[in-house]
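One protein chain is absent from this view; the other protein chains keep their places.
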Amino acid sequence: MVVVTKQELQFRKFEELACISSGVHQLHPVAPFLVILAYIITLTSYPSDAFINLIPLTLFPPIFARLARLPLGLLVRSTLKVLPLIIVIGILHPLIDTRPMQIGSFTLHHGWLVFASLLIKGFLTILANFLLISTLGISGLQRAMKTLGLPPVFYLLFTMVYRYIMLLMEEVYRVLRAYELRSGRKPKLRAQEWGSLPGGILLRTYEQGLRIQHAMEMRGYSPKQPFGKEQSLERKDILFAASWLAVFVCLRMEFFHG
Amino acid sequence: MADISIRVEGLSYTYPDGWKVLSDVSFELRTGTSVALVGANGCGKTTLLWLIAGLLEAEQGTVYIDEILLDRKNVRTLQKKLGLAFQHPDDQLFMTTVRQDVEFGPRNAGYEEDEISRRAEEAMKRTGCLHLSDRPPYRLSGGEKRMVSLATLLATDAEILLLDEPTNALDPRSRRNAINLLGELEHTRLIATHDLDMALDICDEVMVMHRGSIAARGPAQLILKDRPLLESVGLESPLSLVLP
Partner (left out) sequence: MHMADALISPQVGAMMWAATAATGAYCIKKIQVDEHQGPIALAGILGAFVFAAQMINFSIPGTGSSGHIGGGLLLAILLGPHLAFLTMASILLIQALFFADGGLLSYGCNVFNLAFYTCFIAYPFIYKPLAKKVRSNKAALILAAVLGLQMGAFSVVLETLFSGKTELPFSTFVLLMQPIHLAIGLVEGLISAAIVAFVEKSAPQLLNQGAGNIQEQSTSALQKLMAVMVVATLLTGGILSWFASEYPDGLEWSIQKVTGSTELEAPSPVHGVFAAIQETLAPLPDYSLKTSGEPPSGWLQTHWGTSLSGIVGALLTFMIVLGLGFTLKRKTDTKA
(Lines give C-alpha, C1' and ligand atoms only; values in the text may rest on other atoms or scores of the structure.)
Protein backbone atom coordinates (compact mmCIF):
# COMPACT_ATOMS: atom_id res chain seq x y z
CA MET A 1 0.00 0.00 0.00
CA VAL A 2 1.37 3.38 -0.91
CA VAL A 3 0.79 5.83 1.87
CA VAL A 4 2.29 9.23 1.63
CA THR A 5 2.45 11.23 4.80
CA LYS A 6 4.54 14.37 4.78
CA GLN A 7 7.02 12.78 7.16
CA GLU A 8 7.54 9.91 4.76
CA LEU A 9 8.09 12.36 1.94
CA GLN A 10 10.83 13.95 4.00
CA PHE A 11 12.57 10.61 4.55
CA ARG A 12 12.31 9.70 0.89
CA LYS A 13 13.65 13.05 -0.20
CA PHE A 14 16.87 12.64 1.73
CA GLU A 15 17.26 8.99 0.87
CA GLU A 16 17.06 9.86 -2.80
CA LEU A 17 19.55 12.71 -2.43
CA ALA A 18 21.91 10.36 -0.66
CA CYS A 19 21.94 8.14 -3.74
CA ILE A 20 23.43 10.88 -5.92
CA SER A 21 26.81 10.03 -7.28
CA SER A 22 29.42 12.69 -6.47
CA GLY A 23 32.90 13.03 -5.12
CA VAL A 24 31.57 13.87 -1.71
CA HIS A 25 29.12 10.97 -1.66
CA GLN A 26 31.96 8.62 -2.39
CA LEU A 27 34.01 9.72 0.58
CA HIS A 28 33.87 7.78 3.79
CA PRO A 29 30.83 9.19 5.62
CA VAL A 30 32.93 10.22 8.60
CA ALA A 31 34.64 12.87 6.46
CA PRO A 32 31.57 15.00 5.60
CA PHE A 33 30.28 14.35 9.11
CA LEU A 34 33.37 15.90 10.70
CA VAL A 35 33.46 18.75 8.23
CA ILE A 36 29.88 19.75 8.85
CA LEU A 37 30.26 19.32 12.57
CA ALA A 38 33.30 21.61 12.45
CA TYR A 39 31.31 24.11 10.39
CA ILE A 40 28.52 24.17 12.95
CA ILE A 41 31.00 24.52 15.79
CA THR A 42 32.69 27.40 13.98
CA LEU A 43 29.40 29.16 13.43
CA THR A 44 28.25 28.77 16.98
CA SER A 45 31.56 29.89 18.41
CA TYR A 46 30.94 33.45 17.29
CA PRO A 47 29.58 35.89 19.87
CA SER A 48 25.92 36.67 19.96
CA ASP A 49 26.14 39.88 18.00
CA ALA A 50 28.56 38.79 15.32
CA PHE A 51 27.11 39.42 11.90
CA ILE A 52 29.56 40.74 9.32
CA ASN A 53 32.07 38.08 10.34
CA LEU A 54 29.58 35.35 9.54
CA ILE A 55 29.21 36.36 5.93
CA PRO A 56 32.24 34.46 4.57
CA LEU A 57 30.83 31.33 6.15
CA THR A 58 27.75 31.60 3.99
CA LEU A 59 29.91 30.47 1.11
CA PHE A 60 30.32 26.99 2.52
CA PRO A 61 26.85 25.59 1.80
CA PRO A 62 26.81 26.50 -1.90
CA ILE A 63 30.34 25.20 -2.37
CA PHE A 64 29.60 21.97 -0.55
CA ALA A 65 26.33 21.53 -2.43
CA ARG A 66 28.16 22.04 -5.68
CA LEU A 67 30.80 19.45 -4.78
CA ALA A 68 28.12 17.01 -3.70
CA ARG A 69 25.84 17.83 -6.63
CA LEU A 70 22.95 18.57 -4.30
CA PRO A 71 20.05 20.84 -5.22
CA LEU A 72 20.74 23.82 -3.01
CA GLY A 73 17.40 25.46 -3.72
CA LEU A 74 15.50 22.46 -2.43
CA LEU A 75 17.54 22.33 0.75
CA VAL A 76 17.22 26.07 1.32
CA ARG A 77 13.44 25.76 1.06
CA SER A 78 13.49 22.92 3.58
CA THR A 79 15.56 25.09 5.89
CA LEU A 80 13.23 28.05 5.63
CA LYS A 81 10.33 25.85 6.71
CA VAL A 82 12.06 25.08 9.99
CA LEU A 83 13.27 28.59 10.67
CA PRO A 84 10.19 30.10 12.32
CA LEU A 85 11.21 28.80 15.74
CA ILE A 86 14.44 30.76 15.71
CA ILE A 87 12.53 33.79 14.56
CA VAL A 88 10.20 33.52 17.53
CA ILE A 89 13.09 33.49 19.99
CA GLY A 90 15.12 36.00 18.08
CA ILE A 91 12.39 38.59 17.71
CA LEU A 92 12.38 39.18 21.45
CA HIS A 93 15.80 40.75 21.32
CA PRO A 94 15.05 44.03 19.56
CA LEU A 95 12.34 44.48 22.16
CA ILE A 96 14.51 43.74 25.17
CA ASP A 97 17.90 44.98 24.12
CA THR A 98 17.35 48.60 23.28
CA ARG A 99 20.89 49.91 23.57
CA PRO A 100 21.52 52.21 20.67
CA MET A 101 24.02 51.29 18.01
CA GLN A 102 25.45 53.36 15.22
CA ILE A 103 25.66 51.91 11.75
CA GLY A 104 26.75 54.60 9.41
CA SER A 105 24.10 57.25 9.71
CA PHE A 106 21.48 54.88 11.15
CA THR A 107 20.76 54.23 14.79
CA LEU A 108 19.42 50.79 15.62
CA HIS A 109 18.72 48.84 18.76
CA HIS A 110 21.53 46.44 19.55
CA GLY A 111 18.90 43.74 19.78
CA TRP A 112 18.41 43.83 16.03
CA LEU A 113 22.03 42.84 15.59
CA VAL A 114 21.56 39.87 17.89
CA PHE A 115 18.39 38.94 16.02
CA ALA A 116 20.18 39.09 12.68
CA SER A 117 23.04 37.05 14.06
CA LEU A 118 20.68 34.39 15.37
CA LEU A 119 18.85 34.26 12.07
CA ILE A 120 21.93 33.76 10.00
CA LYS A 121 23.41 31.22 12.42
CA GLY A 122 20.10 29.39 12.59
CA PHE A 123 19.74 29.32 8.85
CA LEU A 124 23.28 28.12 8.21
CA THR A 125 23.34 25.46 10.92
CA ILE A 126 20.05 23.95 9.77
CA LEU A 127 21.10 24.05 6.13
CA ALA A 128 24.35 22.34 7.09
CA ASN A 129 22.35 19.68 8.89
CA PHE A 130 20.34 18.97 5.72
CA LEU A 131 23.50 18.93 3.63
CA LEU A 132 24.83 16.26 5.93
CA ILE A 133 21.85 13.95 5.79
CA SER A 134 21.57 14.44 2.01
CA THR A 135 25.11 13.20 1.68
CA LEU A 136 24.93 10.37 4.14
CA GLY A 137 21.40 8.99 4.07
CA ILE A 138 20.63 6.27 6.53
CA SER A 139 23.32 3.88 5.26
CA GLY A 140 26.05 6.51 5.41
CA LEU A 141 24.89 7.30 8.90
CA GLN A 142 25.16 3.65 9.87
CA ARG A 143 28.65 3.39 8.42
CA ALA A 144 29.72 6.53 10.24
CA MET A 145 28.34 5.08 13.47
CA LYS A 146 30.33 1.88 13.00
CA THR A 147 33.55 3.73 12.32
CA LEU A 148 33.10 6.14 15.18
CA GLY A 149 32.83 3.16 17.46
CA LEU A 150 29.22 3.43 18.52
CA PRO A 151 28.27 0.22 20.31
CA PRO A 152 26.45 -2.34 18.13
CA VAL A 153 23.46 -2.38 20.48
CA PHE A 154 22.74 1.27 19.80
CA TYR A 155 23.44 0.86 16.10
CA LEU A 156 20.91 -1.95 15.89
CA LEU A 157 18.32 -0.14 17.99
CA PHE A 158 18.63 2.98 15.89
CA THR A 159 18.42 0.93 12.71
CA MET A 160 15.23 -0.71 13.87
CA VAL A 161 13.57 2.50 14.99
CA TYR A 162 14.24 3.91 11.54
CA ARG A 163 13.16 0.74 9.79
CA TYR A 164 9.80 0.53 11.55
CA ILE A 165 8.91 4.20 11.46
CA MET A 166 7.41 3.87 7.98
CA LEU A 167 5.35 0.87 8.98
CA LEU A 168 4.03 2.53 12.09
CA MET A 169 3.25 5.79 10.33
CA GLU A 170 1.27 3.87 7.80
CA GLU A 171 -0.63 2.08 10.52
CA VAL A 172 -1.39 5.28 12.41
CA TYR A 173 -2.45 6.88 9.15
CA ARG A 174 -4.84 4.03 8.39
CA VAL A 175 -6.34 4.10 11.85
CA LEU A 176 -6.86 7.86 11.67
CA ARG A 177 -8.47 7.61 8.24
CA ALA A 178 -10.84 4.91 9.50
CA TYR A 179 -11.70 7.19 12.43
CA GLU A 180 -12.33 10.05 10.06
CA LEU A 181 -14.63 8.02 7.85
CA ARG A 182 -16.68 6.71 10.75
CA SER A 183 -16.88 9.94 12.73
CA GLY A 184 -17.44 12.30 9.84
CA ARG A 185 -14.89 14.79 11.15
CA LYS A 186 -11.16 15.38 11.29
CA PRO A 187 -9.37 12.95 13.59
CA LYS A 188 -8.92 14.90 16.81
CA LEU A 189 -9.33 12.46 19.63
CA ARG A 190 -11.89 13.14 22.32
CA ALA A 191 -10.99 12.48 25.93
CA GLN A 192 -12.64 9.05 26.02
CA GLU A 193 -10.61 8.02 22.97
CA TRP A 194 -7.26 9.20 24.31
CA GLY A 195 -6.45 5.78 25.67
CA SER A 196 -8.12 3.33 23.34
CA LEU A 197 -7.01 4.54 19.92
CA PRO A 198 -3.28 4.85 20.54
CA GLY A 199 -3.51 2.05 23.09
CA GLY A 200 -4.82 -0.37 20.49
CA ILE A 201 -2.03 0.47 18.11
CA LEU A 202 0.45 0.19 20.97
CA LEU A 203 -0.70 -3.31 21.89
CA ARG A 204 -0.48 -4.55 18.31
CA THR A 205 2.92 -2.90 18.02
CA TYR A 206 4.08 -4.50 21.24
CA GLU A 207 3.11 -7.97 20.02
CA GLN A 208 4.85 -7.38 16.73
CA GLY A 209 7.91 -6.21 18.61
CA LEU A 210 8.01 -9.49 20.51
CA ARG A 211 7.73 -11.43 17.26
CA ILE A 212 10.57 -9.47 15.71
CA GLN A 213 12.66 -10.10 18.81
CA HIS A 214 12.00 -13.82 18.35
CA ALA A 215 12.97 -13.60 14.70
CA MET A 216 16.23 -11.95 15.70
CA GLU A 217 16.99 -14.55 18.34
CA MET A 218 16.21 -17.36 15.91
CA ARG A 219 18.91 -15.93 13.69
CA GLY A 220 21.44 -15.94 16.47
CA TYR A 221 21.25 -12.44 17.89
CA SER A 222 22.84 -11.65 21.22
CA PRO A 223 23.43 -8.17 22.69
CA LYS A 224 27.15 -8.76 23.02
CA GLN A 225 27.65 -9.60 19.36
CA PRO A 226 30.02 -7.34 17.44
CA PHE A 227 28.44 -6.04 14.32
CA GLY A 228 29.67 -5.61 10.81
CA LYS A 229 32.93 -4.63 9.22
CA GLU A 230 34.24 -1.10 9.20
CA GLN A 231 35.28 0.82 6.15
CA SER A 232 38.76 2.23 6.53
CA LEU A 233 39.54 5.89 6.03
CA GLU A 234 41.50 6.79 2.92
CA ARG A 235 43.81 9.67 2.24
CA LYS A 236 41.17 11.57 0.30
CA ASP A 237 38.81 11.42 3.28
CA ILE A 238 41.41 12.83 5.65
CA LEU A 239 42.45 15.44 3.13
CA PHE A 240 38.88 16.57 2.62
CA ALA A 241 38.21 16.90 6.33
CA ALA A 242 41.54 18.52 7.15
CA SER A 243 41.35 21.14 4.43
CA TRP A 244 37.89 22.32 5.39
CA LEU A 245 38.88 22.38 9.04
CA ALA A 246 41.81 24.61 8.15
CA VAL A 247 39.50 26.94 6.25
CA PHE A 248 37.14 27.24 9.21
CA VAL A 249 39.96 27.90 11.63
CA CYS A 250 41.40 30.58 9.41
CA LEU A 251 38.03 32.24 9.00
CA ARG A 252 37.42 32.18 12.71
CA MET A 253 40.82 33.64 13.32
CA GLU A 254 39.75 36.38 10.98
CA PHE A 255 43.03 35.67 9.30
CA PHE A 256 41.89 37.10 6.10
CA HIS A 257 40.68 40.25 7.74
CA GLY A 258 43.97 40.86 9.41
CA MET B 1 22.19 -35.35 10.71
CA ALA B 2 19.80 -37.82 12.27
CA ASP B 3 17.16 -39.78 10.40
CA ILE B 4 14.39 -38.01 12.25
CA SER B 5 14.69 -34.22 12.09
CA ILE B 6 11.77 -33.39 14.35
CA ARG B 7 10.12 -35.57 16.94
CA VAL B 8 7.25 -34.31 19.04
CA GLU B 9 5.79 -36.34 21.91
CA GLY B 10 2.63 -35.54 23.83
CA LEU B 11 2.85 -31.81 23.30
CA SER B 12 0.25 -29.61 25.00
CA TYR B 13 0.01 -25.87 25.33
CA THR B 14 -2.37 -23.45 27.01
CA TYR B 15 -2.19 -19.70 26.49
CA PRO B 16 -2.01 -17.42 29.55
CA ASP B 17 -5.66 -16.46 29.09
CA GLY B 18 -6.68 -20.09 29.52
CA TRP B 19 -7.19 -21.17 25.94
CA LYS B 20 -5.87 -24.72 25.47
CA VAL B 21 -4.63 -24.57 21.93
CA LEU B 22 -2.73 -27.88 21.66
CA SER B 23 -3.42 -31.18 23.34
CA ASP B 24 -1.30 -34.27 23.19
CA VAL B 25 0.32 -33.76 19.81
CA SER B 26 2.83 -36.39 18.69
CA PHE B 27 4.56 -36.99 15.37
CA GLU B 28 7.92 -37.49 13.62
CA LEU B 29 9.40 -35.89 10.57
CA ARG B 30 11.99 -37.73 8.51
CA THR B 31 14.98 -35.74 7.38
CA GLY B 32 14.60 -34.18 3.95
CA THR B 33 10.84 -34.64 3.75
CA SER B 34 8.32 -31.94 3.21
CA VAL B 35 5.14 -32.05 5.29
CA ALA B 36 2.16 -29.73 5.14
CA LEU B 37 0.36 -28.81 8.34
CA VAL B 38 -3.22 -27.92 7.47
CA GLY B 39 -6.25 -26.96 9.48
CA ALA B 40 -8.78 -24.23 10.07
CA ASN B 41 -7.81 -20.89 11.61
CA GLY B 42 -7.09 -21.18 15.28
CA CYS B 43 -6.38 -24.91 15.24
CA GLY B 44 -2.90 -24.39 16.60
CA LYS B 45 -0.60 -24.50 13.56
CA THR B 46 1.44 -21.42 14.41
CA THR B 47 1.65 -22.39 18.07
CA LEU B 48 2.99 -25.79 17.11
CA LEU B 49 5.67 -24.24 14.91
CA TRP B 50 6.65 -21.89 17.71
CA LEU B 51 6.92 -24.73 20.20
CA ILE B 52 9.17 -26.67 17.86
CA ALA B 53 11.28 -23.55 17.37
CA GLY B 54 11.72 -23.16 21.09
CA LEU B 55 9.98 -19.80 21.23
CA LEU B 56 7.30 -21.16 23.54
CA GLU B 57 7.70 -23.65 26.34
CA ALA B 58 5.27 -26.56 26.37
CA GLU B 59 3.39 -27.25 29.55
CA GLN B 60 3.51 -30.94 28.74
CA GLY B 61 5.39 -33.04 26.24
CA THR B 62 8.78 -32.91 24.59
CA VAL B 63 10.39 -31.76 21.37
CA TYR B 64 13.46 -33.40 19.83
CA ILE B 65 15.45 -31.65 17.13
CA ASP B 66 17.79 -34.10 15.37
CA GLU B 67 17.14 -36.49 18.25
CA ILE B 68 18.35 -33.94 20.81
CA LEU B 69 15.89 -32.96 23.50
CA LEU B 70 14.95 -29.29 23.33
CA ASP B 71 15.26 -27.61 26.71
CA ARG B 72 16.08 -24.20 28.14
CA LYS B 73 19.79 -24.83 28.20
CA ASN B 74 20.28 -25.82 24.60
CA VAL B 75 17.49 -23.91 22.90
CA ARG B 76 19.88 -21.36 21.40
CA THR B 77 22.15 -24.05 20.04
CA LEU B 78 19.33 -26.04 18.52
CA GLN B 79 17.76 -22.94 17.03
CA LYS B 80 20.78 -22.72 14.76
CA LYS B 81 19.53 -25.82 12.98
CA LEU B 82 16.11 -24.29 12.51
CA GLY B 83 14.81 -21.60 10.24
CA LEU B 84 11.40 -20.13 11.02
CA ALA B 85 9.61 -18.10 8.37
CA PHE B 86 7.06 -15.95 10.16
CA GLN B 87 3.54 -15.44 8.94
CA HIS B 88 4.21 -11.75 8.30
CA PRO B 89 7.55 -11.04 6.65
CA ASP B 90 7.63 -7.63 8.33
CA ASP B 91 8.36 -9.45 11.57
CA GLN B 92 11.44 -10.92 10.02
CA LEU B 93 12.87 -8.13 7.90
CA PHE B 94 14.06 -5.60 10.42
CA MET B 95 17.17 -4.07 8.88
CA THR B 96 17.37 -1.11 6.54
CA THR B 97 18.38 -3.01 3.40
CA VAL B 98 17.66 -6.48 2.08
CA ARG B 99 21.34 -7.34 2.07
CA GLN B 100 21.72 -6.43 5.73
CA ASP B 101 18.76 -8.65 6.59
CA VAL B 102 20.08 -11.63 4.68
CA GLU B 103 23.54 -11.17 6.19
CA PHE B 104 22.13 -10.91 9.71
CA GLY B 105 22.02 -14.65 10.36
CA PRO B 106 25.52 -15.61 9.14
CA ARG B 107 26.95 -12.53 10.80
CA ASN B 108 25.61 -13.56 14.18
CA ALA B 109 26.95 -17.05 13.56
CA GLY B 110 30.42 -15.54 13.55
CA TYR B 111 31.46 -16.12 9.97
CA GLU B 112 34.16 -14.05 8.28
CA GLU B 113 33.04 -11.15 6.10
CA ASP B 114 33.85 -12.95 2.86
CA GLU B 115 31.81 -15.95 3.87
CA ILE B 116 28.94 -13.74 5.00
CA SER B 117 28.86 -12.01 1.62
CA ARG B 118 29.08 -15.28 -0.25
CA ARG B 119 26.23 -16.84 1.69
CA ALA B 120 24.07 -13.77 1.28
CA GLU B 121 24.71 -13.57 -2.45
CA GLU B 122 23.93 -17.23 -2.93
CA ALA B 123 20.74 -17.04 -0.88
CA MET B 124 19.54 -13.95 -2.72
CA LYS B 125 20.38 -15.50 -6.07
CA ARG B 126 18.52 -18.66 -5.24
CA THR B 127 15.43 -16.75 -4.20
CA GLY B 128 15.64 -14.39 -7.16
CA CYS B 129 16.07 -11.23 -5.12
CA LEU B 130 19.65 -10.25 -5.81
CA HIS B 131 18.40 -7.18 -7.66
CA LEU B 132 16.70 -6.06 -4.45
CA SER B 133 19.79 -6.23 -2.28
CA ASP B 134 20.11 -2.51 -1.60
CA ARG B 135 16.40 -1.81 -1.30
CA PRO B 136 14.73 -1.14 2.04
CA PRO B 137 12.42 -3.99 3.03
CA TYR B 138 9.66 -1.51 3.65
CA ARG B 139 9.33 -0.71 -0.03
CA LEU B 140 9.06 -4.27 -1.29
CA SER B 141 5.90 -5.91 -2.53
CA GLY B 142 4.35 -8.81 -0.64
CA GLY B 143 5.88 -11.37 -2.96
CA GLU B 144 9.30 -9.80 -2.82
CA LYS B 145 9.20 -9.65 0.99
CA ARG B 146 8.28 -13.30 1.11
CA MET B 147 11.24 -14.31 -1.08
CA VAL B 148 13.61 -12.12 0.91
CA SER B 149 12.40 -13.69 4.14
CA LEU B 150 13.22 -17.10 2.67
CA ALA B 151 16.63 -15.80 1.65
CA THR B 152 17.32 -14.77 5.23
CA LEU B 153 16.84 -18.40 6.26
CA LEU B 154 18.73 -19.97 3.38
CA ALA B 155 21.81 -17.89 4.23
CA THR B 156 22.02 -19.50 7.65
CA ASP B 157 23.03 -23.04 8.63
CA ALA B 158 19.43 -24.11 9.13
CA GLU B 159 18.72 -27.66 7.97
CA ILE B 160 15.11 -27.69 9.08
CA LEU B 161 12.64 -25.09 7.84
CA LEU B 162 9.44 -24.19 9.64
CA LEU B 163 7.26 -22.12 7.34
CA ASP B 164 4.15 -20.29 8.44
CA GLU B 165 1.75 -19.62 5.55
CA PRO B 166 4.49 -18.98 2.98
CA THR B 167 2.11 -18.32 0.10
CA ASN B 168 -0.30 -16.12 2.03
CA ALA B 169 -1.40 -12.95 0.21
CA LEU B 170 0.78 -13.57 -2.82
CA ASP B 171 -0.23 -12.83 -6.39
CA PRO B 172 -0.25 -15.84 -8.74
CA ARG B 173 3.24 -15.33 -10.13
CA SER B 174 4.87 -14.68 -6.76
CA ARG B 175 3.04 -17.67 -5.40
CA ARG B 176 4.33 -19.84 -8.22
CA ASN B 177 7.91 -18.63 -7.56
CA ALA B 178 7.61 -19.40 -3.88
CA ILE B 179 6.16 -22.85 -4.52
CA ASN B 180 8.87 -23.71 -7.04
CA LEU B 181 11.60 -22.65 -4.65
CA LEU B 182 10.15 -24.51 -1.68
CA GLY B 183 9.76 -27.60 -3.80
CA GLU B 184 13.43 -27.56 -4.81
CA LEU B 185 14.91 -27.23 -1.34
CA GLU B 186 16.63 -30.21 0.30
CA HIS B 187 15.83 -29.08 3.82
CA THR B 188 13.35 -30.81 6.06
CA ARG B 189 10.25 -28.69 5.68
CA LEU B 190 7.22 -28.34 7.92
CA ILE B 191 4.81 -25.97 6.20
CA ALA B 192 1.74 -24.58 7.95
CA THR B 193 -0.63 -23.53 5.20
CA HIS B 194 -4.13 -22.90 3.92
CA ASP B 195 -2.86 -23.36 0.38
CA LEU B 196 -3.90 -26.95 -0.22
CA ASP B 197 -2.95 -26.79 -3.89
CA MET B 198 0.60 -25.99 -2.89
CA ALA B 199 0.54 -28.87 -0.41
CA LEU B 200 -0.53 -31.19 -3.17
CA ASP B 201 2.19 -29.83 -5.42
CA ILE B 202 5.29 -30.03 -3.27
CA CYS B 203 4.59 -31.90 -0.03
CA ASP B 204 5.22 -35.58 0.56
CA GLU B 205 2.76 -35.77 3.41
CA VAL B 206 -0.08 -33.82 4.94
CA MET B 207 -0.95 -33.59 8.65
CA VAL B 208 -4.46 -32.42 9.37
CA MET B 209 -4.97 -30.53 12.61
CA HIS B 210 -8.29 -30.08 14.28
CA ARG B 211 -8.91 -28.31 17.58
CA GLY B 212 -5.42 -28.72 18.86
CA SER B 213 -4.60 -32.27 17.86
CA ILE B 214 -3.60 -34.22 14.79
CA ALA B 215 -6.77 -35.60 13.19
CA ALA B 216 -5.09 -37.39 10.29
CA ARG B 217 -1.79 -37.91 8.55
CA GLY B 218 -0.81 -39.49 5.30
CA PRO B 219 0.53 -39.01 1.79
CA ALA B 220 -0.59 -35.71 0.31
CA GLN B 221 -2.40 -37.33 -2.61
CA LEU B 222 -4.49 -39.50 -0.32
CA ILE B 223 -5.38 -37.02 2.39
CA LEU B 224 -6.24 -34.18 0.07
CA LYS B 225 -8.59 -36.35 -1.98
CA ASP B 226 -10.51 -37.29 1.16
CA ARG B 227 -13.34 -34.75 0.95
CA PRO B 228 -15.32 -35.97 3.98
CA LEU B 229 -12.21 -35.78 6.15
CA LEU B 230 -11.32 -32.27 5.00
CA GLU B 231 -14.85 -30.98 5.40
CA SER B 232 -15.12 -32.44 8.88
CA VAL B 233 -12.25 -30.23 10.00
CA GLY B 234 -13.48 -27.10 8.26
CA LEU B 235 -11.44 -27.39 5.08
CA GLU B 236 -12.22 -28.02 1.42
CA SER B 237 -10.55 -30.06 -1.27
CA PRO B 238 -7.88 -28.31 -3.28
CA LEU B 239 -9.20 -26.78 -6.49
CA SER B 240 -6.87 -28.81 -8.65
CA LEU B 241 -8.62 -31.97 -7.51
CA VAL B 242 -12.12 -30.55 -7.76
CA LEU B 243 -11.95 -28.89 -11.16
CA PRO B 244 -12.35 -31.21 -14.16
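Letters A and B mark the chains as written, and numbering starts fresh at 1 in each.
The rule is simple: a contact is a pair of C-beta atoms (placed from the backbone, for glycine too) under 8 Å apart; a residue touches a chain by one contact, two chains touch by 3 or more.
Bear in mind the structure is a predicted one, so any value in this text is a computation, not a measurement.
Asks: Among A:92, A:178 or A:239, which residue is in contact with the omitted chain in the full complex?
Replies: Per the contact definition at the top, the residue touching the missing chain is A:92.
Asks: With the missing chain put back, which residues of chain A would touch it? List them for me.
Replies: 5, 7, 10-11, 14, 36-38, 40-45, 47-48, 78-79, 82, 85-86, 89-90, 92-93, 96-97, 99, 110-111, 114, 118, 121-122, 125-126, 128-130, 132-133, 141, 148-154, 156-165, 167-169, 171-173, 176, 186-191, 194-203, 205-206, 208-210, 212-213, 215-216, 222-226, 245, 248-249, 252-254
Asks: At which residues does chain B meet the chain that is not included here?
Replies: 16, 94
To be clear about the criterion, only the chains that are shown with their structure count from here on.
Asks: Which positions of chain B touch chain A when the two form their complex?
Replies: Of all residues in chain B, those touching chain A are 50, 53, 55, 76, 79-80, 82-84, 86, 88, 90-92, 94-97, 100, 104-105, 107-109, 113, 136-138, 152, 156.
Asks: Contact residues on chain A for chain B in the complex?
Replies: Chain A residues touching chain B: 138-139, 142, 159-160, 162-164, 166-167, 208, 211-212, 214-222, 225, 227-229.
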